[in-house]
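Right, one structure below, let's go through it.
Of the protein chains in this complex, all but one are displayed in their positions.
For subunit A:
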Amino acid sequence: MLSQARSRTELAFMEAGVEQDVRADGRRRVDYRDISVTVDVVPSSHGSARVILGHDATEVLAVVKADLSQPSYERARCGTLELNVEVSPLALLYKETGREVEDLNAELTTAFESFLVESGALDMEALCITPGKYAWTIYLDVIVLEGQGNILDAVSLAAYAALRTAALPGVDAISGGLDSANNPIEDFELSSTDILDAKPLPVQNLPICITLNRIGNFVVVDTAAEEEAEGGVQARLTVAVDETGHICGLYKGAGGGFPVGEMHTLAQHAVPIAKKVLEGLKAAIGLTDKKEKKGIEKGSSKLRCEAGTWRRDACVGE
């Protein structure tokens, strides 16, 4: 486990390295660690994904489960999304106090929720089966199993993969006719019991997060745990970018500041980075190919971003 305190010499060393575009692990400022994504890791759920950054450094598991519920009166035509992000005690973060970990969970949940919900990525009305009676509730639970740096980005990648590969059984609403008590029948039935006929979730333009960290006068992405230690990063800006290049959310962490005149260029800096990461992610989970079917092992792929090109080493199974 890493100690949390960094001496001034170590911090100065790190800052000098960032200035010269060489970080502690040899990466450049714009380089991500190896990203490995595996889908369908929890077969009992409707969709799941596991993302690992680096060599077992940060590991996040996202699981989608869906359930039927009655929509509320004000939003009778909409389904709901319940999001929960939490850091598992397994992660043994250097934050020891229970209160700090709870604060971190709350921060991650609200930040990510605002990106997902406010960007309108999930079409709530499409989740409704019978207005006022039946609608899907999508539970998205994200668990951080290892937190050695850049947790929020990993959370967004795992959630993206899980939501894009999740599939719900097709459901038809039945109405019309009266039952024995002379009440109008409002029911639903499964369109098909074949798993391969499951429909994907109605998501489009789902965002992922790119976190820009200010170290000295430079900005780095994908900080490792030693870079995130106390005093390393002065300020942190998380930009949520969707597939069309729109910015779906901004979230700032850490106590420092960014120059006001540079705010816009900084946010825009994240857009091409997000594009590259998304391309690799989509290729890895098989979304650029034909429609994939649930139940087939998609395998995992190792993505690596170097000097502007993506290299994909695909390996099936683990």
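One rule holds in what follows: a contact is a pair of C-beta atoms (placed from the backbone, for glycine too) under 8 Å apart; a residue touches a chain by one contact, two chains touch by 3 or more; residues count from 1.
Please note the rule applied: contacts and distances are computed from a predicted model.
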| item | value |
| --- | --- |
| Which of "Protein YIPF3", "Aspartoacylase", "SRP54-type proteins GTP-binding domain-containing protein" or "Exoribonuclease, phosphorolytic domain 1" matches, in UniProt, the chain that is not displayed | "Exoribonuclease, phosphorolytic domain 1" |
| Residue of A:D67, A:D103 or A:D172 in touch with the missing chain, whole complex considered | A:D103 |
| Which residue of A:L90, A:I174, A:L190 or A:M263 touches the chain not shown here | A:M263 |
| Residue ranges of subunit A at the interface with the undisplayed chain | 97-99, 102-103, 105-107, 109-111, 114, 118-120, 205, 235, 237, 242, 245-261, 263-264, 267-268 |
